[in-house]
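The complex appears here minus one protein chain, its other protein chains still in place.
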Amino acid sequence: MNAGEAAVALDRVAVTLGERPVLREVSFRLEAEQFCALIGTNGSGKTTLLRAILGFIPVQAGRIDLPAGAIGYVPQKITLDPGLPLRARDVIALGLDGARFGTRLPSKARAVRVQEMLRAVGAEEFAEQRVGTLSGGQQQRVLLAHALVRRPKLLLLDEPLANLDVGSTAEIVALLRRLSHEFGAAVLLSAHDMNPLLPVVDRIVYLANGCAVSGKADEVVRTEVLSRLYGYHVDVLRVHGRVVVIAAGARTESRDALERDPVHTITVP
Amino acid sequence: MFSAFMLHAWIVATLVAVAAGCVGFFVVARRAAFAAHALPLGAFPGAAAASLMGVNEFWGLAGFAVLGVLAIGQLQRAGRREVASALWLASALALGVLLLGLSGRYAQSVYGLLFGDLLGIDTRQMAVVAGFSGLTVALVAWVARPLLLDSLSSELASAAGARAAALEFVFLGILALSTAIAVPVVGALLVFSLMVGPASAARAFTDRPWRSLAVAVGICLATVWSAIALAYVTNWPVGFFVGALSALCYAAGRLRGGTVALAQVA
Partner (left out) sequence: MDSICTWGHMGGFWCNQPVRVALAVGGGAALVCAVVGLSTVMRRQAFAGHALADVSGAGGSASYLLGINPLFGFLGMAAAAAGVMEWAQVREARERDLLTGVVLGAGLGLAALLLYLDMTVRNVSGAAITVLFGSMFTIPPSIVPVALIVAAAALGASALIFRPLLVSTLSIDLARAQGARVRTIARIHAMALALAVSLAAMTVGAILSTALLIGPAAAALQVARRPASALALAVLIGLAATWGGIALAYQSYYWTPGRGWPVSFFIVMLIVCAYLLASAVARRRSGSSATAPLSGCQEH
């Protein structure tokens, strides 16, 4: 793929689950090797959007352009069964050719690639343990290596920072940033709190109300831009170096969602 | 159809159905279909052992049912639930094969024990079944609330002060009790289908737990009564009708549940 070509481009995408329209008109474009955060409150449709990009759910309208070849994917809150006889190393190897029928004899080249991935994500220490017995952060690293081992041009991560403590959050964010450069992959990761990501992201896609705005963080996270997106007045404040979005306008469904999300926002009486 | 010797069958089947409906509700809630299958079938060698030792077969069944509860409970700690049921079932039946082989004279009654025999019930057996059905229902009523909470989330139940491990044992015990009494009537192979089919269909008719339990008992009664009537008319084994009607109940529940879910979406 040439530089400057889109890693993923969405044009007026609409997705309906059952009878509920989750995404009404989502358009954005992600260039190769860009590091992008998909921000939105709980229930704003982040997971739906990622699953639509992956082709898991059909799109009612609009189009999604994807790069040729593999797409890396790390699902949300995956719980790996400790009863499975799969070491971290085996899970990464399955990222190489897990979808192929038939078996294959072990090969040196493959073992080398797996070892490289283990080193890249810092998983060498627990490479020989069953994945199901690893901690959440360790499993995340293994799944990240599983997603990257085929060197995809696009990596999708669904809430990779949820349920991590502050230290591990910073570690994973730094790791993702570094891997994005190292592997030349565009990264789209969803999160409900943008603060740990603001220092490192190239772009933000902000999802609300079934629509999205995208651009550089300072372009998007602004009072007038987000107010237009939400359809009522919101304030973007910077408090102690953190960005908070405050709902102060008319009470609507999406405002309730904004208020329910304590990490994302504080409410003003 | 309602002559004196059939009267016992009607009464016993009714008692068994009430107990099976109550327990079936929890079998469905706790995803314990395999245990509900493994406990009665695993108890069946108990009858062979009892006949070898010359005691009432009911005690053999009950004894093996209790053994099953202990074995499944113990094996569950080591690994997966369904593996525990499978291993207990295989061990019990292997023992049963051994007992059958050693006694030799028992082979004729195997069919009756596996698939049920309504005509062989005497008054004493009826009294035993009545007693144990009553006990089952009473036990269910006693542990119903913590058991339901535990089925929803064992953490919630623990937080409320219930002991999850103890509840599982009590549940398996009730299951064993209710299935052991039903074995001579419906047969070891088909007791569990009386628990699974009606109770899973009941979920489609109501969202309230206790009403669902009542509906399960109702469907159970309808199933057994129809099965007996059909068996009487056709002279085919009652187990066949129990299995087929239970499957029909389940299919009806799935269809109705499907339309309900669609209606809610619309």
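In order of appearance the chains are A and B, and numbering begins at 1 in each one.
As a working rule, contacts are C-beta pairs under 8 Å (C-beta built on N, C-alpha and C of every residue); 3 or more make two chains touch, one makes a residue touch a chain.
On a predicted model such as this, the values are computed, not experimentally measured, just so you know.
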Hidden-chain contact residue, picked from the options A:R130, A:K153 or A:R203: A:R130
Residue of B:I11, B:L70 or B:L95 touching the missing chain in the full complex: B:L95
Hidden-chain contact residue, picked from the options B:L15, B:V66 or B:V196: B:V196
Selected from B:F5, B:W142, B:W210 or B:W236 as touching the chain missing from the view: B:W236
Where the unshown chain meets chain B, residue by residue: 28, 31, 33-34, 36-37, 78-80, 82-83, 85-87, 89-91, 93-95, 97-98, 100-102, 104, 107, 110-111, 114-116, 187, 189-190, 192-193, 196-197, 200, 236-237, 239-244, 246-247, 250, 254
Residues of chain A (touch criterion as defined above) contacting the omitted chain: 54, 56, 70-73, 75, 78, 80-81, 83-87, 90-91, 94-95, 97-104, 128-131, 143, 146-147
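Criterion: only the chains that are shown with their structure count from here on.
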Centre-of-Cα separation between chain B and chain A, whole angstrom: 48
